[in-house]
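Note that one protein chain of the assembly has been removed; the remaining protein chains are unaltered in position.
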Amino acid sequence: MHMVAAINSALDNEMQRDKNVVLLGEDVGVNGGVFRVTDGLFKKYGADRVVDTPLAELSIVGLSIGMAAAGLKPVAEIQFSGFTYASFEQLVSHAARIRYRSGGKFTCPMVLRSPCGGGIHALELHSESNEAIYSHMPGLKVVIPSGPYEAKGLLISAIRSKDPVLFFEPMKLYRAFREEVPETPYEIPLGKANLGKEGKDVTIISWSTMYHVSMLAAKKMEEENGVSCEVIDLRTINPIDTDTIINSVKKTGRVVIVHEGPRNAGMGAEISAQITEKAMLSLHAPPIRVTGYDTPYPFYKTEKFYLPDIEKVIIGINKAMNF
Amino acid sequence: MHMVAAINSALDNEMQRDKNVVLLGEDVGVNGGVFRVTDGLFKKYGADRVVDTPLAELSIVGLSIGMAAAGLKPVAEIQFSGFTYASFEQLVSHAARIRYRSGGKFTCPMVLRSPCGGGIHALELHSESNEAIYSHMPGLKVVIPSGPYEAKGLLISAIRSKDPVLFFEPMKLYRAFREEVPETPYEIPLGKANLGKEGKDVTIISWSTMYHVSMLAAKKMEEENGVSCEVIDLRTINPIDTDTIINSVKKTGRVVIVHEGPRNAGMGAEISAQITEKAMLSLHAPPIRVTGYDTPYPFYKTEKFYLPDIEKVIIGINKAMNF
Amino acid sequence: MDENGKVTGEMPKLTNDEIKELYKKMVTIRVYDDKTMKIQRQGRVGPYISYLGQEACQVGIAASLRKDDWFFPTYRDSGALYARGMPLKDVLLYWMGDARGFANAGNNFPICIPVGTHPPHAAGAAFAAKIKGKDYVSLATFGDGATSRGDFYEAMNFAGVFNLPVIFVVQNNQWAISVPRSRQTASQTIAQKAISAGIDGVVADGNDIFSVIKAIRYAADKARSGKGATVIELLTYRLGDHSSADDQKKYREQAEVETWKKKEPVERLKKYMLSKGLWSEKFEQDITAEATQAAEKAITDAENIPSQKLDELFENIFSEMTPNLKEELEELKEAYKDRSTESTNKVEKIEGSFP
Partner (left out) sequence: MDENGKVTGEMPKLTNDEIKELYKKMVTIRVYDDKTMKIQRQGRVGPYISYLGQEACQVGIAASLRKDDWFFPTYRDSGALYARGMPLKDVLLYWMGDARGFANAGNNFPICIPVGTHPPHAAGAAFAAKIKGKDYVSLATFGDGATSRGDFYEAMNFAGVFNLPVIFVVQNNQWAISVPRSRQTASQTIAQKAISAGIDGVVADGNDIFSVIKAIRYAADKARSGKGATVIELLTYRLGDHSSADDQKKYREQAEVETWKKKEPVERLKKYMLSKGLWSEKFEQDITAEATQAAEKAITDAENIPSQKLDELFENIFSEMTPNLKEELEELKEAYKDRSTESTNKVEKIEGSFP
């Protein structure tokens, strides 16, 4: 299956298992979603469980909060992650806080699914990677899978979680490749990174589309320069799996962090800071950040300049190696 | 003057100088603002230039964008920085991008003023320090003064700037102390930190209310332990004054970063990452973060636990010294 | 009911005992409010928001709902929460800056602080009723100012499209801090905003508890029988300052306040009851004494609850404490190893910020 099918399968499994699971969003019903992620579910589960909403992101999240508090398990879709900004206040002032502000009485077990990331020559605001802001605002879990198998297992965990989870889906990977994915449900735990590849000389930490770019760069460096790279797919962006990162860095002593979102106060900064705090004496070089720049995600003619690519990651690796 | 009077003076000066400067927001007119920051201006400049708006933060920013594009210089007030979330999309998808997306034709020279920060036993969402998210989203300048003199000079620069500037005002400092402040206009440049105190052993980087906490901790460490602390008041949070930071760190080799906002992917992470990238070989210890925690800003009974205080900063300094 | 307690329209179905009970509730919540204001001024409570003058709205709303209905209040609705059965002690905890206030709140959502952001939550809870086939209704209340926020219109629009069992109650108290109703919107009534969503809008006299009850009952019956959402505009008036940090003299004519004082809801119901022989000095004294006693006990109880440990800062963020929170907790413990790790129930005086 490709990632679209894997996500669809996760939704299907969970809707079957738990009748409180309800999908809502723009075009998720009859149309099956603009990426066809929810294809077939409207027909199978009906208009009460796959809800085509009016065009209003604030309310898609706002209603989900009330639905979740009242015992449903809403899985909301925001059509592109650049449009989650309309629901920012609902997410950070309400979804993220209701458990705390009610002394644990009310909870918000909702999932917000939203396509993210660039590289597909999309229109403005259709290529955002904004995981850092949602990780900075306390109370939200943030997940980004990098492949079909992961996507299904992580989404099932997200749906079963008792916390609000933002589940970002890298558009570029939706149909980029297929993996063996069971039709039956399985969980991949939130908060655990995946060691994509072991290595000795340098640790590359990335996620989403950039995980694949990192893997390619790693292979190239290994084949052409004999640099042994360990590659970590973070998968859960909040909370991050610090243990896996630190263990790897203690082994390699060198780090490159690769992500698409802007650099300034991004997740790369957090990971770098934690590594220095917890493993500075193991470091042979400063953690190197290879990231999107501190500009709006550009119009597509220049997006190739914006995105980290194999060459940029290799420059990063060389910086780490030759410090 | 205390900070409220200094900000009022800056607004008054600029409104006098430039008839395109227009204030708008909830209760800014007749009432003079809930903190009395705009007191007297409604009477002096009239309802067309000091505009009491309906209760709608999204539109306070949204209209400001249109006003700015059409040649005004709106200075909008959002009553508390926790309510800027309602205008998040307008800020990051529009204010921050209009210059880029119009190839430089349209600009957004607006200022958004908003009280920020905790420590005053306020209600929920009235104590937010959210400078990190606005610094992460490209295209917005972010400023936080730590005293009356700074506040006036920085606000005048913000109003004269051609870029959208978020100007956060630490509530706790509004009336906390007075400084000599000229009645006449003057500018303090954006993007330049202030070296509050020179020192040799450790650099403390902070801003807003935490700058004062840092100064007190620094003095205590100096007097009681003979540790010579250099203290930097960042003042502009985006873009940060990396040069001043790096120069100081190269001298001291030790760093403590103190801020109120949550730690994860906060500005402390960014500063730490940049220091390691640019001055790792000068470091005798990892940059230490003393920050708010990754929880919502708490109900006020427990806010004393949440906020960095002198003791916590001293623990941070000791960590840096004894690494 | 006019200013003199004379019935002018049709009465809602209420027994004399029920009417007396309503009056008792109104007096009780006024006593609570008054007591809270007093201890606020003594520095025993932080910022507080009084509902003085809006008691008919507060009690009328609560009295027209079932216990299993969902209620989404604002900061100005402590009175409605009491009338819904929440103990004064719990509500006081909230105002005392204690996150445990709503830990046993039934179907009462915690007070909404960002103005106007909760109508979508009420619509969501109503959607859940519909999907789960339950017959509870969901009611959100908010002020005239809140009706300028997009969230309100969006929630109404969803309620219209999905025919949700939800009631949006606007307590139009004529002011949003210093901004008068006339400056908030150019629409003639607030109720007419419902037209934008194709749902019903109703105006009622918010200082006449009978009028309030009729309106809410109408909307609740309608919602419960699958006929969808209603917006109810209750015309009322905030008699006091906006909050304990506000000074209403700065922005409004005191003559206006005086005019509205004559229409205030408790006195009005009293006049009605007097005319029906339902009120006596003794009755008034008894209920006032009872409320005063209860208030004093609740205040003592609230002030004497166990303090909060610093650990609690990290609880209830997620269903389980995440690794970074655990680490931060350890850090905090270290910072407090020579200090008390418990919160005090005293509100420390903070100088400054507010004028």
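Details
When the chains are written out, they are named A, B and C in that same order, and each has its own residue count from 1.
By our rule, a contact is a pair of C-beta atoms (placed from the backbone, for glycine too) under 8 Å apart; a residue touches a chain by one contact, two chains touch by 3 or more.
Just so you know, these numbers come straight off a predicted model, no measurement behind them.
Within the full complex, the residue among A:Ile120, A:Leu216 or A:Met321 touching the omitted chain is A:Ile120. Touching the chain that is not shown, out of A:Met15, A:Leu58, A:Leu154 or A:Ile204: A:Leu58 (per the contact rule at the top). Against the chain not shown here, subunit B presents residues 20, 22, 48-49, 51, 53-54, 56, 58-59, 61-72, 74, 89-90, 93-94, 98-107, 138-139, 141, 161-163, 191, 239-240, 242-243. Subunit C meets the missing chain through residues 148-154, 157, 160-161, 163, 183-188, 192-193, 195-199.
Panel shows subunit A; residues 4, 26-27, 29-32, 34-36, 52-59, 82-83, 85-86, 115, 119-126, 171-172, 174-176, 263-264, 293-296, 298-306, 309, 311-312, 315 of it touch the chain omitted from the view.
The working rule: only the chains that are shown with their structure count from here on.
The geometric centre of subunit A is 30 Å away from that of subunit B, both derived from CA atoms. Subunit A and subunit C have Cα centroids lying 39 Å from one another. Centroid to centroid, with C-alpha atoms defining each point, subunit B and subunit C lie 34 Å apart.
Subunit C has residues 99, 114, 117, 150, 317, 322, 324-325 in contact with two or more other chains.
Each of the following residues of subunit A touches two or more other chains: 89, 93, 100-101, 138-139.
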